[in-house]
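With one protein chain removed, the remaining protein chains of the complex are shown where they sit.
When the chains are written out, they are named A, B, C and D in that same order, and each has its own residue count from 1.
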Amino acid sequence: EDVKVGALMDVTGPLASFIPPLMNAANFAIKHVNDGGGLLTGKAVLVVGDSQAASQPAVDAANKLVNVENVPIIMGALASGSTIAAATAVTIPAGVVQISPTATSPSMTDMKDGDHLFRLVPSDNYQGEVLTKIVLAEGIKKVAITYVNNDYGVGIATTFNEAFKKAGGEVTAFEKHEDKKNSYRSEIATLSKGKPEALVVIAYASGSGSKIVKQAIEGGFFSRFIGTDGLRDDQLIKEVGADALKDSFFSAPTSPDKNDASAKLHEMFNAEYKEGADKPFVDQTYDATFLAALAVEKAGSTDRTKMSQALRDVASAPGEVIGPGEWAKAKELIKAGKDINYEGAGGSYEFDANGDVTGYIGKFVVDGETYKQIAIFQ
Amino acid sequence: MSPLLAIDGLTAGYGGLPIIDNINLLVAQKEIIVVIGPNGAGKSTVLKSVFALTSILSGSIRFADQEIAGIATQKLVPMGICAVPQTRNIFPSLTVRENLDIGTYAAPPRNRAQVEEGVLTLFPDLKQKLDQPAGELSGGQRQMVTLGRALMSEPKLLLLDEPTAGLSPAYLERIFDLILAIRQTGITILMVEQNARQALSIADRAYVLVNGRNFASDTGANLLANDEIRRSFLGGSRPS
Amino acid sequence: MMEFINFYLIPGLALGSIYALGAIGISMIFGILRFAHFAHGDVMTLGAYGTLTAVWTLGLHPLLALPVGIVFAVLSVLAVDKVFYKPLRELPTIYTVIASFGVALIFRSLIQLVWGSQNEVFIRGVQKPVVLFDLLRVSLLHLEAIAIIVGVAIALHYFLSRTQTGRSMRAVSDNAELARVAGLDTEKVVRATWIIGGSLAAIAGVLAGLDTNIQPNLGWNLILPMFAAAILGGIGKPMGALLGGMVIGLVEELSSYPWLTDEPLINPSYKTATAFLMMVILLIFRPQGLLKGRLF
Amino acid sequence: MDPVGLLFFLVGFLIMAGIYAILCLALNVQWGYGGLFNAGIAGFFAVGAYTSALLTAAPAPTHLGGFELPVLVGIIAAAVTAGLTGWAVAKICIRLKSDYLAMASIGIAEILRMVIVNEDWLTNGSLGITNIPRPFDGLLQGREADILFLAFVWVIVAIVYLVCNRLYDSPWGRTLRAVRDNEDAARAVGKDVDSFRLQTFVIGAALMGVAGALSAHYFRFLSPEATEPLLITFLVWVMLMAGGSGNNKGAIIGALSVWAIWSLTEIVTNRLPAEFATRSSYIRMLLIGLLLQFVLQKYRSGLLPERSPGIAFDKDKDKTHG
Partner (left out) sequence: MRFGGLAAVDDVSFAIGKGIITGLIGPNGAGKTTLFNIIAGRLFPTSGRVLLEGDDITRLPPHERSHKGLARTFQIPHEFGALTVLENLMVAGDTSRGENAFNAVLRRGLFLREERAVYERARDTLDFLELSHVKSEKAGNLSGGQKKLLELGRSLMREPRLILLDEIGAGINRTLLGKIAEKIKRLNEERGFTFCLIEHDLDYVSKLCSDVIVMAQGKVLTRGTIDEVRHDERVIEAYFGGGKYEVGT
């Protein structure tokens, strides 16, 4: 019998341009499951609900996944807002575990979720702090910050701003901007006022991020940019060109240095889909889907009540380490009653009591037409 | 000679509901035909039917021996039929000049300048308003604009729905004179009038409609002389 | 001073040109067909994608491939008008407004189905700005946009006030039934409206795409400022819309200039709001639009 | 399919449909009776949602309020603040002609949205407000609690419906429709046109605020995308036009049927063959767009068209079309 795995994806709506590679990532994980022997006694089937990056469609889509499709577990949603709304209104009351690959909102940490809500990225507080270390290590003391005014941008930018100042750095400007505008030239002109050494852009490359970088270079204001995982996107290189990004660097959640999971996944991914492995959140989406399937396999049935324990079991140490794509091996081990520990492309995912993870953050630079990881921080 | 316009057994209305029922009406070349009747009798509906602005349920409308029931409104102007509707009959945001101009688009007159000259001699009031939006005109001035527009295309058949409503006596007389004059140029006229006495006095023939049906038809003079008609439709028996 | 011109004034004018090109169509459609065309932004997007396809397949420069985008956008709106809008013409226009909202959805989802929803770019990499005397530093594209809008303004004015089609348009806009009675072919006028509106929208879409990138929400994201522009100019007055577009573009960019102190006058995150505020204030004091009288 | 699951799906579906029904009834008061083209529904919805959320949520350092007041108080306050906002908006732009009013109201809704996103101290900006309670919290656990909330929502729908019906079928409603049809003539027969339009706008806005509040309580979470015009303003317009403007039953039917189109299409597109999996959401949006067109063209004056309420003592009212 086939087993449905639910996925809440913000397919249409403001995040639409992110989704195609992430959809591939989720499908890729399911493909690995099915190629590696299937889920339980049948095949895994991904059922996608379109949460549109807004509460109301998220709740509506979750309602359908939980009640009509009867999925045992849900991967998603991506935006914090749609994740929280779906969780509080639908999945938590219904007792369905939800794993968000990307939601970073701090308020998810202390939500009364009855151990049903998990996420694979650290709460934004974390990346902001690590980014501070990376920037200072580059010898940059004076920056301007601009961030997109949504849950992603606000969270990371605020923590970075505070941590950076506390660590002795100088922030000449700290300004939010609207997504979806065509011109940010006046904003950039203002940002350049205090002669900062670099511009920190906390935004999505396919949203305002690329536009800001491009317009900043064209206007001759900045030549050095610092970005987070939202900006570390092939899209940026496509729009701005690799040359212009020589001096820029980026942070993004990554897996521990011993593990080559990420590189392996990217290779497989690009072999399958030709492109997109380097898009933001591909790793986490793959991992979340894979973990969801693992949890079902571990639970041995589609019984919803067993999922959160099973998820914790398969994700955390101790246990034999399983990497992306190693479904056959994992299935084997679970069958044998052995404990496994999934170490994904985007991190090792040791959940704390709140369902949060502390992750690893990598430092990336542009190398040719793509990004190269040059250091790892914890 | 065959009639220019022949309406035969026409039943028509709005949205499937008949308003006029089995109407027959003939207009010969160069005639002035007047239609009178109480309010809501269906007079405008008859004119609108000729202009394809109603839904025709049955019957035929022939213009110059050609069936025109069902021909799209805008195709009728080039065929030589021109209409002056009863209400909402100007383009308010266009200037008076542009309103007149519109009349020439579908059926360009042979000599535009001359026709315009003629219209302006007819309605000297419009001369000083030529560049003013027609929406700012008084009720009577609007009536002049719409008549002017219709004349600009040198029609064969002119359908007038209460052309004198709201015009002062001077214009009233002038419009009726005008109608006689344009008939001389070979234009045929079918008009609905509530200024029925004057209208009947210039009419070759007239039709009386009541409740959507033909009630009577005769020469204008005969109808005027008919006591019952006078009492029921012309406002009593005061001498005109 | 140069900073003001380089980074506020010229980008503002360029942005305004894009808004204006869209707003003209919105305003004309409003004038003739009496409804607010919510799919207009998506017509821009269609134009951009049509052009993009030509760039990909024919390897042309985007501005040379533009005619392909224009034809594509125009054909699409004509088809949509025939299938979806025309049957609703006799009803109160609110139905068509709602229909156009549905059409916007249809356009967008078709674009996503055909081209996918990732961002695309016409030209990769940073465009070198034009630098004059080491002072003036503007993007060539912006100069092109401004030149296009000037050309469009002149052509449009001539068209509306001097040509028969232009005047017929205004007549239909006043009173469609009477226009038919007067022998005007209203459907022809409607077609002309779509052709002009669709073409200008396609141009706007390509300019916007050149300025940033192309994605399925490209035009939808611009629709509100464009409506504001059309309103600002006095609805149904294309020349007013043109002016309104320029004003909205300028207000958005100039509102964050440090006019009084060293700080931006208005926090840039309220950029869009300034445009709307401007519109609301204008509506209150001059409900007939920026331009007095007829400037159709 | 699991019948229990289906039941709960239906519960969730009807809760949302109920919230939309209130919005639709509110819009019907403004547009159907009063002819006021309010295109800023999302703004009043948001004001209501935030008012109730801030008053009833648990205290939090990140935003104002958190007074943990009873939900009912929150909802009433939502009606009041949304009504007041409506009053202020109406004071400014009620004299505008329909399309201009539409734009002004969109503009004001957008400004409100930006205030909500930008003024963190008040609303916690884009991070939103969590821990918003529902009425009767704790009475039932898990998804069974949704049934209670469903009942709560539909009781409010019923009350709103009753109020709207009474308004419609009264001299007030008649005069309002007269004002809609012709302002000058209404003035000439002694009606204070501005006052009537103002009242309508305020009543509608207050009801929209109630709907907003209900949605915040339903989601237990509120963030600025709740004011997304695509989902609030436009969808509600579609619902009203599909249902039949000027008809309260039509408004509710419209809300139910369009929401069904919106929501149920996903169940269909999810059953497309695997090749379409990645595209099914676009196909769904396409389908929604086409279905809307179908409804508009098929039911030209709405599923239930406007009907004059009739005059109670006009006995021979069927003798029409003389």
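Convention: a residue touches a chain if its C-beta (ideal position, glycine included) is under 8 Å from a C-beta of that chain, and two chains touch if they have at least 3 such contacts.
This is a predicted model, so every value here is computed, not measured.
Novice: Where does the absent chain make contact, in terms of the chains shown?
Specialist: It touches the following shown chains in the full complex: B, D.
Novice: Of the residues D:Val193, D:Val258 or D:Leu291, which one touches the chain left out of the display?
Specialist: Result: among the candidates, D:Val193 touches the missing chain.
Novice: Of the listed residues B:Thr73, B:Gln141 or B:Thr188, which contacts the missing chain in the full complex?
Specialist: Among B:Thr73, B:Gln141 or B:Thr188, only B:Gln141 touches the chain that is not shown.
Novice: Pick out which of D:Leu64, D:Val163 or D:Leu264 touches the chain that's been left out of the picture.
Specialist: Of the listed residues, the one touching the omitted chain is D:Val163.
Novice: What residues on chain B make contact with the chain left out of this view?
Specialist: Its contact residues with the unshown chain are 14, 37-44, 86-87, 124-125, 127-128, 136-141, 143-144, 161-162, 165-174, 177, 194-197, 231-236, 238.
Novice: Residues on chain D that touch the omitted chain in the whole complex?
Specialist: Residues touching the hidden chain, for chain D, are 163, 166-167, 170-175, 177-178, 180-182, 184-193, 199, 203, 246, 306, 308, 311-314, 317-322.
Throughout what follows, only the chains that are shown with their structure count from here on.
Novice: What's the farthest chain from chain C if centres are computed as the mean of the Cα atoms?
Specialist: For chain C, the chain whose C-alpha mean is farthest off is B.
Novice: Just curious, how far off is chain D from chain A if you go by their C-alpha centres, in Å?
Specialist: One centre to the other, that is 35 Å.
Novice: Between chain B and chain D, tell me the centre distance in angstrom, where each centre is the average of that chain's C-alpha atoms.
Specialist: 50
Novice: For chain C, write out the residues touching at least two other chains, lowest number first.
Specialist: Expected reply: 108-109, 112, 117, 267, 269, 272.
Novice: At least two other chains touched by the same residue of chain D: list those residues.
Specialist: Correct list: 114, 117-118, 282, 284-285.
Novice: Pull out all the chain pairs that touch, please.
Specialist: Result of the pairwise touch check is A-C, A-D, B-C, C-D.
Novice: Considering the complex alone, what residue numbers of chain D touch chain C?
Specialist: Residue positions touching the partner: 31, 37, 92-93, 95-97, 99-100, 102-104, 106-108, 110-111, 114-115, 117-118, 234, 237-238, 241, 245, 279, 282-286, 288-290, 292-293, 296-297, 300-301.
Novice: Can you tell me which positions in chain D touch chain A when the two form their complex?
Specialist: Touch residues, chain D against chain A: 1-2, 5-9, 12-13, 16, 114, 117-118, 120, 125-128, 130-131, 141-143, 145-146, 215, 218-223, 225-226, 228, 231, 263, 266-267, 270, 277-278, 280-282, 284-285.
Novice: Any idea which chain C residues touch chain A in the complex?
Specialist: Those in contact with chain A are residues 3, 6-8, 11-12, 14-15, 18, 108-109, 112, 116-119, 121, 124-129, 137, 139, 208, 211-213, 215-217, 221-222, 252-254, 256-258, 262, 264, 267-269, 271-272.
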